[in-house]
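Heads up, one of the protein chains got dropped from this complex, but the rest are sitting where they should.
Take a look at chain A:
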């Protein structure tokens, strides 16, 4: 008989598909304002929650978020992670802090970097502000904001983060 063959236990079948991505009407409006250096959320006409980045609907009420609300550069740390594992092709060297940030006036958090602070000092409730890149580098991306850095303001109590003021 012929010599024994090694068993095939795996195969490589790489696949690449090309798509024309569209962000959607609401997100397009958000990204267009980001290109102008503005953080603009969208408000639910029913429950008044403000979404950023907006996805076109209030996930709680199922209605379109039509009204736009310009937000300040200030935000509060809702939660955070200190990243120690390097991510291939990521220029940021670990350890660094990535946080869920609640922009003032918004009720939905987004992810961004925290810098200009000792990682050990980052905490929930900490007040931070956006540091934007130079205007000529602005594109349709959240990376227009380089990172958030601490503000000299007292921490926000945890149960006030992202809550409606009059609720």
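FYI, contacts are C-beta pairs under 8 Å (C-beta built on N, C-alpha and C of every residue); 3 or more make two chains touch, one makes a residue touch a chain; residues count from 1.
By our rule, contacts and distances are computed from a predicted model.
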Look at the options "ABC transporter substrate-binding protein", "Small ribosomal subunit protein bS6", "Permease" or "Acetyl-CoA acetyltransferase" and return the one that UniProt uses as the protein name of the missing chain. "Acetyl-CoA acetyltransferase"
Specify the residue from the set A:13, A:87 or A:120 that touches the hidden chain. A:13
Looking at the full complex, which residue from A:63, A:92 or A:141 touches the chain that isn't shown here? A:63
Suppose we count only contacts with the excluded chain; which residues of chain A make the list? 11, 13, 15, 17-28, 55-64
